[in-house]
Each structure stands twice: as structure tokens, then as C-alpha cells.
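Report on the structure given below.
Apart from one protein chain that is not included, each protein chain of the complex appears where it belongs.
The letters A and B name the chains in turn, as written, and every chain counts its residues from 1.
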Amino acid sequence: MRTLHLVSIALAVAACVAITVALLHPIPHNTVQTPVTSVATNKSVSYLVIKDFAGRPVKVRIPATRIVSEYGLATPYVYLLGAGNRLVVAEIWGPASRFYSIIDKDFQRKLKLARELSIEELLKLKPSLILVSYWKCFSRRVKQMEALGLPVFCVRVENVSDIYRFITVLGKVLGCEKRAEEIVSYYKSLVNKLRERLAGIETRPRVLILYYSGKEHAFRTFGGDMFQCKLVEMAGGVCVSANLSGKKTVNVEQVAKWNPDYIIVIGYRVPGPKAREILLSDPAWRAIEAVRDGRVYVVPSDGENWIDPCPKWVLGLYWLAKLLHPSALKDISIEKLASSFYEKLYNISLSSLKIVGDLRIG
Amino acid sequence: MLRIEDLWMLYGRKAVLKGVSLELEDGVGCVLGPNGAGKTTLIKCVAGILTPLRGRVYLDGVELSALSPRERAKLVSYVPQEISIKFPYRTLDIVLMGRNPYISPFATPSRRDEEIALEALRVLGIEHLAQSPFTSLSGGEKRLVLIARALAQGARLLLLDEPTSFLDFRNRIQVMSVIREVVEKTRRLALITLHDPNLASMFCDRVFMLKNGTIIASGGRDIINRETLKRLYEMDVEIVNVGGYPIIVPRTTLDSPS
Partner (left out) sequence: MSRTILFLALTFIALFVVSLQVGRMLFPIWSAVSSPVYRTIVVDVRLPRILAASLAGASLALAGAVFQNVFRNYLAGPGILGTTSGAAFGAAVAILLAPLTTVTVQLSSFSLGLAATMLSCSLARLVGESTLALVLSGMVVSALFSAGLGVIKYVADPYNKLPAIVYWLLGSFSGVRWCDLASSAPLMVLSALLIVSARWVLNVLSLSDEEAQSLGLSVRRWRMFFVALATLGTSASVSIAGMIAWIGVLSPHIARLVAGHDARSLVPSTALVGALLLLACDDIARSVSPAEIPISIVTHVVGAPTLFAILMRRRMYLAKD
């Protein structure tokens, strides 16, 4: 008798589920069109199919007017192309928000929205483009976003050519190809100029990059696969931690073995100058030659460190080169370069920014 | 009839049962013996919980070890010494578990099973406890419930391991009387382990004295006398007759065993 009750209940449940599904499901779900209900406009709306960094074709409505950036390293490039006002959600990491709050009054609000938004929330926003980091590309969430027709673009900025490519693609999507081209040639000309200056120089000083992690109470460095290390190589130096991979904690003994000529310090949650202070006040580090000789420098930062894979990387490159090969860049003033950089690309003066770090070197 | 032939059982390397044989025609059979004699082991071997090294057990001509656990459970029931039930099941549910050998694994007890369980409680006079949580019963009542479960099992042979342990003076007598009554009324067999020779002389039809894994004496109630008890417990006793009943009393406060 009881089993009969159970069976009947199970059947009732199954029936309800079946009816619900049947009522709502005449369209097979894999042919769903973009969920953005097209509003009749006078402007012509066209689509562009671009390949993202994971090799996936992404169909984007151009020009993209509502951008969701869930990747902290992608957001700066949207601002670089002058399309910051088109960002609906902007994720950025750590102190970088300082810079972007200056150039975008509305930045804090956009930043607040940036967590992993639920699918329904994303659909509500009706984004024309969603930028995610490439390692999130195969997650279940992104798969569902794709299945629902949301335009997800996976971004990678591990080296300079990634950056050029990303700027170019963004230019296409945002409808500012001209500006993108200008920026890329600006970067390339600077890189070429430096290459000429450094041509023929045999000596390659050894450089250790450090930052201080408050969570672990330890200094960490970057491996050879990371952008910062590659930038050092581009600047005519040797990155001592090149045989490591990713971000790794270092101890003093390892540093002594490496015996770098220069130590450069960058800041994230713990600012660069503070990190240097911690380093210099630690008696263990006095064993390191570079520390004894005072060759510990803080990389300039306006909120973003100049040697991070952000748009200011070219400033970091020149700063490094001047530090490592002062005679080859004798006539180049980093300050002047930075001044013209900020004017040209962001339309702000260097003096209006607070640059933390050793701006004046050599 | 229960016939046990040459039962041997080892715990590790120690022999606990050394060729135990006994026969119980009908009625209540008691196994008397000191601690460590092997009484519990014997009961568990008959119940099928332990597998003896050697020897056979026959019930009404059927060899028990040849049966599947379910078939065996229909013939032999076991009431343990310790009450292990921790969850507050209803008393009726506990007794209903005795019907397990008749219930197929993917089914639930039928109405008939419930009736049989209720009847078992009735036979023992505790049907008023059917809906009470088991954990709220007294020690004596719990013991009776377990006996009811053994009855509901429909088994011909009831095995009870020290059914009077943890019971007070009155409950001890009550439980033994109930067992005797049930066995007589329903024509079953019962094999009980006891440590108190007084209870044995009061309630048992046949007595088996077990010491160090061997039966040193077996027979009717009359085998409980000074010589056998001295051999069994290694102490002097006095048997006094009170109103027709033999009462066994220790002779002196004990010094070293003689």
C-alpha cells in the first residue's frame, strides 16, 4: 500500500516535470539566436567574427557598445583605445584601480560590479562583448555562456605580440581601427629605437625582480614564462629567475646563488617602496651584493607597475634599459618619455599623476 | 530435537570448545559454567554467528551449517546478552525485525508480518508497549522485547545468552518464567546459558555443565549436586531444601581454590 503511494507520487512528479519541459521547449536549445532582442535602429548593425586567443571564433555585433571585462589585464586595453565609457563592468586588480579612477569618474561603480556574475545577470546586461582570461575559457560557466549565445572572448597577455594582437582585435571590434594602428606603431617604433641603441652591447646585467606578498610574508619573483621576466630580456638584461615558472617564493640563499647585479622591486598590495624597506631592513638580505651596494630600485607605478603587461609596458622597458645600460640611453629622459606617453595616449599630464618609485635614475 | 556433535572452536590459537556434544529433546536446556567456560561461544556456534572448526549441529535432523543464513534464521533465533540498540525504534519495529528471514530484501514487511509481531508481544504480555520507543523501556522490558523478536522469527530453537544479566532480582525470575512458559505453550526448544545454578535448578529441564570447553556433566535437574558444582566452580557449596526447592549456597567465604 505504501509502495503504491510512493510510486504514484513519483509518477506525479515526473508528470509535472514533463509537462513543464514540454510547455517550454518547442525550440531545441542549440539553435538559440543571440539573446539580445534586436531593437530597431537606424544605424546598420553588422556582425564580425573574430578569433580569440584560444582559437575560438567569436561572433560580435559591431561596433561593440556594451563591454563586460572580467579579466583584470584586459580592462586597461579597452581604456587605452579610448572606449572606457563603453565598459559596463570593469575588473581590475589591486592598486591599478587608482589610475583608472582618475581617467574614468565612473570606474569605482564598474569595478564594484565585477565579480563572477551569474548567467542571468549577464543576460540582463545585454553585453556586446565579454572579455575573460584564457584559462577560464574551458570552464563550465563559459561553456554555458557560449551555448546561450553570449559573445565571450578569451584574452591572453603573456608577451608583447599578444598585446599587439589584442589591441588590433579590440580596434576592429570597437570600431577604432585607426587608433589601434597608431598605438601599435607607436609601440613598435619605440621598441625598434631601443633595439638600435642596444645593438652591439655585449654585457647583459643580471636582474632579479621581486615583490612582497603580505599574505605569505615573503618575497616572490617571476618565472621565465611571465611577462616581467621577458621584458627584462628585451631591455638587454638577464632575468635570473628565467628557469622558474609562474610566480614563486624566493629565499635569500637562492638569491645569493643567483647573485644578481640589480634587484628591482614592484608593488601590488604592499607598495614598492615599502617592500624595498622590508628588504633593506632584513639583516639576512645584507648578504646579497646588490643590497650592500645599494642597487635596489623600485619600478615606477601610477597604480599599474610599468613592467606589468599593461599599456605602460613600454615605459617599463625604457626604464629598465636606462637602468641596465645608462650610457646607451644617456640622452633619453624617462620623465620626458613618460610625459609624452601619457599626453599622447591618455591625454593627461605626468604631473597630475602620482608616480611611485624611482622615476629618476641614471 | 537439538543435537550437537563434537564441536570444536578456536579463538586465535586457544581452544575454547573442545569436542562439545549434547542432546536436547525438548523443553528448556541450560548451559551452566564459570566465566570463560565457552558458553557464549557455544551459543554463537549454534546460532551460526561463529563457524566452528569441527563438529555439527542438527535441529530436528536438519544439519544447520548446510542452510543459508536466511533458512537457518527461520529455525534458530538468538537473543544476545547485550542490548545494542541505540536508536529509539518503536518496540513493534524491533519485534518486526524478527520477521526479516521472511521478507525479501527489496520489499517491506506485510500486514501479516505486523500481525505476527503483535502476537509475539501479546504472548509475552507486553503488547501495551508496542508503540513505545525501545530506549525508554526498563531493562526487563527490553529483554522481553528481544524474546518477542525471537518468537516473531518463528524459530523452533530459541538461543538465549545469559538472559538474566543486567536484570534485578525480580526481573530475573520473571524473564525465566516467561521463557519457560513460552517454550511449554508453543512447543519450542530453548538453550540458555546461565551462571546462576539456582536459576538452573528452578527453570531448566536439562542441565549441561560446561567447563574449559568440555561438558563435564549433563542430565536432568538432579545433576546439580555438591560434587558436580564443586568440580564446575571449584568451590564448596551447601544445598539447602526450602519449601521443596533446592537452594544452592556457597559454603564459606572463599579462600584459595582447593
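Throughout what follows, contacts are C-beta pairs under 8 Å (C-beta built on N, C-alpha and C of every residue); 3 or more make two chains touch, one makes a residue touch a chain.
Values in this document were obtained by computation on a predicted structure and should not be read as measured data.
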Practice task
Sort through B:Arg90, B:His195 or B:Arg221 and give me the one touching the missing partner chain.
Solution key: B:Arg90
Fill in the blank from the handout: Touch with the missing chain holds, among B:Gly12, B:Pro69 or B:Gly244, for B:Pro69
Problem - Residues of subunit A in contact with the chain not shown - result: 1-2, 5-6, 9, 12-13, 16-17, 20-21, 23-25, 27, 29, 32-33, 35, 37, 113, 115-121, 123-124, 133, 135-141, 143-144, 147-148, 246-247
Problem - Absent-chain interface as seen on subunit B, which is shown - result: 44, 47-49, 68-74, 76-78, 80, 82, 84-90, 93, 97-98, 100-101, 103, 105-109, 133, 135, 153
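The working rule: only the chains that are shown with their structure count from here on.
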Practice task
Compute the distance, rounded to whole Å, between the mean C-alpha positions of subunit A and subunit B.
Solution key: 80
